[in-house]
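The complex appears here minus one protein chain, its other protein chains still in place.
Order of writing sets the labels: A and B. Residues in every chain begin at 1.
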Amino acid sequence: MNIWKPRYRSRTILAYVVLGLCTTIALAPLLLIVLTAFKTEKELTLSVFSLPAAFRLDNFAEAWERGKFSLYFRNSLIVVAPTVVISVVFSVMGGYAFGLLKPPGQRALFLLFLIGVAVPFEAAIVPLYYRLRTFGMINNFWGLILPQAALSIAFGVFWMRAAFLAVPPELVEAAVIDGAGTWTSLRKVLVPLVMPSVLTLIVLLSVWTWNEFLLVLVLAPSDQYRTLPVGLAFFRNSRTASVTLQAAGSLIVALPMVVLFTIFQRQFIRGMTSGAVRG
Amino acid sequence: MAREIEQSRPIPVAQPAHRARGQRRLRAGLPWLHWSTGYFYLLPALIVYGVFALLPMADTLRASFTQWDGLNPPVYVGLDNYASMLQDPAFLTALAHNLYFIIFSSVLPILIALVVTSLLTRRRLPGMTFFQTALFLPQIIPITVVGVVWTWILNPAFGPVAEILRAFGLSSRPWLGDFDLARPVIGLIVTWMTYGLCLVLFLAGVQRIDTDLFDAAEIDGANEFRQFMVVTLPGIRNELGVALVITMIEALRLFGLIFVTTQGGPGKETYVIAFQLYQVAFIETQVGYGAAIAVVLTLLIVGLSSSVLWLHRRVMGDW
Partner (left out) sequence: MKRFSRSMLLFMLIAVMACTAALPNLKISAVQESQKLVVWDQETGPYGDLFDTINANFEKAHPGVKIERSRYTLDDLMNTLPLAMTQPDAPDVAQVNQGQTSMGRLVKAGLLLPLDDYAKKYGWDKLFSEGLLARNRFTDQVEFGTGHLFGVSVSAEIVGVYWNKKIFKDNGVEVPKTFEDFESLLKTLKDKGVVPLAMATSGNAIPGFHVFSTIQHLKVTRQWMDDFIFGRNNVSFDIPENQEAAAIAQNWAKAGYYTPGYEGINSDDLPKTFVPDKAAMMLSGNWYAAQVIEAGKPGDYGFFAVPGFGGKPGMTIGGPGIPFGISKSSKNPDLAAEYINYLVSQEVADQIASIGQLPARAISKDVKIDPLLKDMIDVYNDANARNAVGHYIDWAAPKLFEELGAGTQELFAQRITPKEFTARMQKVYADYLASRK
C-alpha cells in the first residue's frame, strides 16, 4: 500500500505519532540521565529538565577516579572478553558438531544442552558458590568467566546448531569434495557462511555478560572484582555519590553496550527475530 | 525448533568422478569421519558447560533435600524443605508477586505491542530501524542502571516526576515506599523494560507477512482492523509465542530491579522468589532451603513456559 495516499494517510500519521510516543517513553529516562550526568549539583537543584550550562566531563572524571568506575570497567572487560571468546569459539565448534558432524548419541547430548537454555541459572548458583569457594575461586576472574561461559555455551550451541543446519547442503558438500578436513572446511568455508549468526551471537553474549548482576554479586562480593553493574549498585551508598555522579556512573555502565548494539543493530534485530522464529 | 530437527535432511550422496584422498561417499553426518571427530568438537563446550552449569544444577537438586549451612556437613532431611516452602508465608507471598508481575511483563506489553502493530499493518514505514533500535534499548541497559535511574526518577523529593507534579500544583507521592503503589509502580517499570522488546518482535514478524494475503483480504472487503485479525495476528503467531515466553520468564526471574530499588519492600510488597533465594541461600546461609527454592523456581519457569507454549499452539494453530 502507498502509505501516503489519502485513504491511508491519517492512519499513517497516527502510526508515526504512536510510534514516536512509544519511543519517547522508552528513551526518556535515559535522556534524563544523560542530561543529568553533565550537570553540576547546583544546576540540578534548579530543575531536572534544565540543560546544563556546558557539557562538562567533570562528573565522569570523578566517577571514574573517586567512584572507582575505572576499576569496575577494567573488571568488566576482563570478564566479558574471555567469556565471549571462549563461548563463541566453543559454541561454533559444538554447533558444528551437532548441526553437521552429528556424532552418535547427538540427540541425547543436545537435549543436555537444551537444559541449560531452558533452566534459569538460579538453579545452579547456590552450589556453584560453595563449590567455587572450596577451590578459592570466589573473588577470582576465572570464577566469573567460566560459569558465565558455561551458560552462554548452552545458548550458543543451540544457536549455532540452528545456523549450521540452515547452510544449504550443496555448500557443505562442496567444502568436503575439495578434500578439506573438518577443521579447514569449518574455518574456511562454513564459518564465513554462518558469520551473520556468529556476529549476532557475539553481540548477544557480550550484552548479557556485561549486564550480568546476580552472578557477579554472589561469586565476587569483593569490591576489587566487581563488574560495572554491581559496582553501580553499591556506589549509591559510597561517600562520594551525588545524583550527578550516579548519573555519570550509570552512563559509564550502560554506554558501551548501547554503542555496541547501535553499531550492530540491523544484524542484531534481524538475528534475534529470525532465530526467534526457529525457537 | 522441533520443526528444525525433523527437517534437517540427510546430505545427499555425491559421486565424484575422482576419488582423491579424503573423499568418500557422503551420508548423513559425514560418517566416514571417525566418530570421535564429532566429539572432539563437542568436548570443549561439554566440559565447560558440564562442570560449571550441569553439575551445579545436579548439586542444587541434591542440596534441596538437605539442611546445610555451607560449612558443616549437610544433613539429609528428605522433602522437609519443600514442605516448609508450601507453608512459608514469605515464599507464598513472593510467588504471588511474581505471578502478579507477569501481568506487567507479559500481558500489558504484548497488548500494547499488538495495538501499535495493528496501526502498522502493511505499512513499510521509513525510519523503522531507528524506532526498533530505540525501542529495544531498555533491554540493553543493565538492570542496575534501570533501577538506579528509576529510583531517582521516582524520588519524591528531588526526582523528575516530583518536579513535574509540583509544577502542576500536585503533591508528589513516595511511589516506591507506598504500600499500595510500590508493586504496581515496579510493575510499570517492568512494562517499560519489555514492551519495546515485544514491539520489535512483532514489527519484524509483520514485515515477513506476504502482502498477497493482505490484498486477498482487502478484496474480500475486510477493513484494516479485520485485516489485522485475519492476516497479521496469525502471521506473527511465532513472535507472539516467543514474546510470551521471554517476558514471562523475565517476570519469574525478577531480581536485579528489586535488589537495587525496594529490596522487597515496603514491608514485603515487592518481595519476589529470586530475592528470597538470595536472602535465604547467602545471607541466612540456609543453603538446603535455598536450593529447594531454586528447584521450585526452575520448575515454575519450565512448567509455565511449556504450558503457555502449548496453549499458544492450541489457540493460534486453529486461527
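Keep in mind that, in the parts below, contacts are C-beta pairs under 8 Å (C-beta built on N, C-alpha and C of every residue); 3 or more make two chains touch, one makes a residue touch a chain.
Fair warning: this is a prediction, and the values are worked out from it, not measured in the lab.
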Looking at the full complex, which residue from B:43, B:188 or B:302 touches the chain that isn't shown here? B:43
Of the residues B:62, B:237, B:268 or B:312, which one touches the chain left out of the display? B:268
Which listed residue, A:37, A:100, A:146 or A:190, touches the chain dropped from view? A:146
Which listed residue, B:81, B:118 or B:151, touches the chain dropped from view? B:151
Where the unshown chain meets subunit A, residue by residue: 133, 135-140, 142-143, 146, 181-184, 221-224, 236-237, 239-243
Would you write out the residues of subunit B that touch the absent chain, in ascending order? 37, 40-41, 43-44, 47-48, 71, 151, 154-158, 162, 172-179, 261-268, 279, 283-285
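We adopt the following convention: only the chains that are shown with their structure count from here on.
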Could you work out how far the Cα centre of subunit A sits from that of subunit B, in whole Å? 15
Can you name the residues of subunit B that touch subunit A in the complex? 1, 3-5, 8-9, 11-12, 14, 16, 20-23, 26, 28-30, 33, 35-39, 41-42, 44-46, 48-49, 51-54, 56-57, 59-60, 63, 70, 112, 116, 119-120, 122-125, 129, 131-138, 140-145, 147-150, 152-153, 158-160, 163, 192, 195-196, 199-201, 204-205, 214, 224, 238-239, 242, 249, 252-253, 255-256, 259-260, 274, 277-278, 281-282, 287, 290-291, 294-295, 297-298, 301-302, 305
Give every residue of subunit A touching subunit B within the complex, in rising order. 1, 3, 8, 11-12, 14-16, 18-19, 22-23, 25-27, 29-30, 32-33, 44-45, 47-49, 86, 89-91, 93-94, 96-104, 106-107, 109, 112-113, 115-116, 118-131, 146-147, 149-151, 153-154, 156-157, 162, 165, 169, 172-173, 176-177, 179-182, 207, 210-211, 213-214, 217-218, 228-230, 232-233, 236, 243, 246-247, 250, 253-254, 257-258, 261-262, 265-266, 269-270, 272-273, 276-279
